[in-house]
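Before any comments, here is the structure.
Every protein chain except one is present and positioned as in the full complex.
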């Protein structure tokens, strides 16, 4: 098989749109495993979708958009990878082909994520104006329309990639120089740093920085798992506030 | 040799009675090693008593009747095991026979321990009444008689087992189904939990629970030996009270 | 070559004098590696100086005159060792010979260090008198002359050892009994204890001893490297004073 | 503690409307500049309309709630609930300060709970089911997401009720302050361990090859820079990158610009073989 | 600090009588309901008689000392000493509250010191002597017990004298409070580490055998449940069992009944192969 008609690309594009919005909502729909299974169902090779989705999900353990950081978009990668991989079905190496497409796609999508996150700034500025004019309807509209760049940044690439099919997608990926892919992949590892910095900037660091240091020591020097650090955090926080409170009331 | 006369069972029964009372006192007389040696002396095979006693003592490392919990009664096990083992003397496998009797006996004795601990409730209720009537003699009597169930719960089984001798004891043990022995043995490991819970219920947990958590983290996540935890406990307790005291006085 | 003239011994003796004074100043001139290189330069075998100096420097990692404690004098050892070793140059085992001299010398010099540190007491007593008499010049003089015992305690032995040359030095070392060298070497490991005790005696231990215990636990039970302990120290100190301060102000 | 002034008491229907708006759309208009600000405003809007009716008071309240806001989505209803309860009492300032005080700590705590404790356990089980060919994998992860999402409802009421309870008290003080403090401390400790844990894959591959010559023998020895750095300070590189980003934020650089800086850094260090 | 009111001062003979009663018989009437209560009452009885002579005052004092009491036997004289000193001052309430305050922490500390630090060292040496055939083994352990028991005497006088010293002060406050606090904190930290350490043998043997099929190959993989639990929370099962017992105590279930619950649990989980 060399390509899909128009229907399957449209369906998958819409799913890509919907899943990212549901993810913003807090549901876990933009999960590589879920999207892989759904894509597999749509293109008729559910097992392939499960394999690709599971692989990507395992790659994403511990990753999150901390503080609004960008991470590799394994969801989009999973959809496109499964769809392209299924085309190679006959040759029985669909899994290799699929992953070879899915992983670079996940990384490349970081660029579109950044774009989407930046472009939505327009909506909040418009909302400012509507507030000034007391136009509540306008405020509502700005908020609800805010999702469009988010959805399109996923829907369009999925539609295009699935519609164009294996050969052009592969060509695009092959065309990327090695240094570019390497840099993108490194960026994927580094970008959570921004999120953490944003999180920290929301806290009263001046007052509480030693606790950041304590957490670091527990992990960096004592190799404590996060669960242990969380428990220690609770114990220390309670003791600290008890002493302060008790002392202040004494 | 197939059995003992009446004298040796009586002597060992009395020792069993005395040793548990001395143990309640805080002396370490109900130690498998001590009772093993004494039994060995009485039945004429001191080395056997040492071997069985030492084995059981090593099994009891760290065990204690925390908060009044029940633990396997290695003391009684050691007496009976040594006495029965010595009967097999000629066949030269007295150690194996002795331990095969001693270990299940230690576990089974937990049942009698529970019984003894429960039955003594009568004495305290009687003491309540004597107090009400201002009868000091009665109070004294209730306290001093309180030891009887304790002593008998050890003395009688020892007397009986040694008097009856190897064959019947073995029969009783063999007759126990596998699930029963397994359950008893698991119970022996689980019962200290009750003791700890009793201990905790004596403390002001509402105020100090985070410290329990800290101790847990030190052991569970950092594998600190108890000695280190004890030192940490002291350091933390002093620092805590110094801050509170200092602050309250400031 | 069997010995040096008078010039080289004098030069090296002066360097030994200067380097210890510079070390007192806080510069790192009494470093085995530096003195080894300089000696090597002077006696014409710089590589030998580097090898001996580097070896001794590595032996001194973490050593320091904590609180005024004595440590093996690797600096003097390095000078004498390099100079003596170079004499053996022709036989090509200069490094072995050099180290065989340098290491015992470093240890033996602890004795002279103790002597120098003790003899300077005279200067401070004299200074007390000058202060009483309002004689500022005298005070200045006492301070500046204070360095002489320090300098001589290094300069003279270096001069003598280099001037006398290989055979006598070796003889002195050989003549030392085994128990003496062993004791000296053990003393070298133990003496920092005095320094630590002196440091501790300068602190308000009555108030802060639990923190000493905490540091000990971090190293002794959790094997934390000193860097981690230092970070933990900072975090704990800040949290402690914040609570106390905060509470006092509350 | 009975409220002195019951006239502002908002009926449950409006409260639920607010909750559902936060629950389902909070991040729809997410953007780098003020992140979830507009989402929060839209969520609390029904409440503001009910309290301030219209005019300048309403405008002012709306502006207040358009300030920067960002937290973990599941934790947001907790803040929303508390914020609403304070608005009910016409205490707009407290309403703002509780938002600012709690959003940071709860972002840290919520993200960690989810991304490192809850999700990985689910994800590993689900992935291994899926790899075994079972469709239970994606279904498990799907249901777990719904479960997690479901936490928003009780958290909203918790925030709303607890906050109401303190209103008779000195607002912003007492329990609110204590809660913020506990959340801040626990949050920072967790983040402190979290940063090096998540970023621990950022390492330098640099090696120094040193030719050591002792007695004529030339031996090649490779020293790994990462090993040296680890001795100096474990996870030094990740910490430095987070530190740089934090410093740039404090210098008022916008997140998009910092992102570009980090991208540039990635490409350059990758090409140079430094990272 | 001289005592204002010396008339209650009890002579040493009576004090010693009290000490020896506690020392040798404290637990003779041990029972699940009030544990060492009767033993403590009998120990302090000579003192109460001396102070309250007879009648209602004495009765009241006796009742007070029949309340629940349980601690490590070696630590008991410390509490007894302090308690007596407070009774001397006719401060019965303080006498009761110091008992309640110290018995828990000192039970934890005393049990730990003995059962994990002191006894195991002795026991290992003694056992290895005995296995080598030497009768020194049992003798060593015997003497060590006497040594441990001997601690009771100085601890009694410590408790008596320190407590006396504070009586001029506000009683129950100051040092007593501080001592209780230190003992509680150190005690709980130790118990916190102690529980999982002692109960660490309670583990589940359950295994899941999973058939993973990748590219047609069917591989059998055994996953041990205990390993997963350990990642979730180390020593989860022991903690859960202690937690259950604690909860049952707080629900006022008697120790005997909880014991039956634990026995049932042991049999059931053992038969089902869960534990």
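Should a chain be cited, it is by its letter among A, B, C, D and E, assigned in written order, with residues numbered from 1 in that chain.
We adopt the following convention: a residue touches a chain if its C-beta (ideal position, glycine included) is under 8 Å from a C-beta of that chain, and two chains touch if they have at least 3 such contacts.
What you are looking at is a predicted structure, and each value in this text was computed from that prediction instead of being measured.
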Checked against the full complex, the residue among C:9, C:72, C:157 or C:192 that touches the missing chain is C:192
Interface with the undisplayed chain - residues on chain C | 21, 24-29, 31, 33-34, 36-38, 46-47, 50-51, 53-55, 57-58, 60-64, 66-68, 70, 114, 117-121, 123-124, 127-128, 131-132, 134, 136, 139-140, 142-147, 150, 179, 182-184, 186-187, 189-194, 196-205, 207-209, 211-221, 224, 226-227, 229-230, 232-234, 236-238, 240-241, 244-245
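We take it that only the chains that are shown with their structure count from here on.
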Between chain B and chain C, two touching copies, which fits better, same or different residues at the interface, with half of the numbers shared as the threshold?
-> different
Distance-wise, how many Å sit between the C-alpha centres of chain A and chain E, to the nearest whole number?
-> 53
Just give me the whole-number Å value for how far the CA centre of chain D lies from that of chain E.
-> 44
Chain B-chain E separation of Cα centroids, rounded to whole Å | 15
Could you check chain C for residues that touch two or more other chains and list them?
-> 222, 225, 243, 247
Can you list the residues of chain D that touch 2 or more other chains?
-> 128, 131, 133, 233
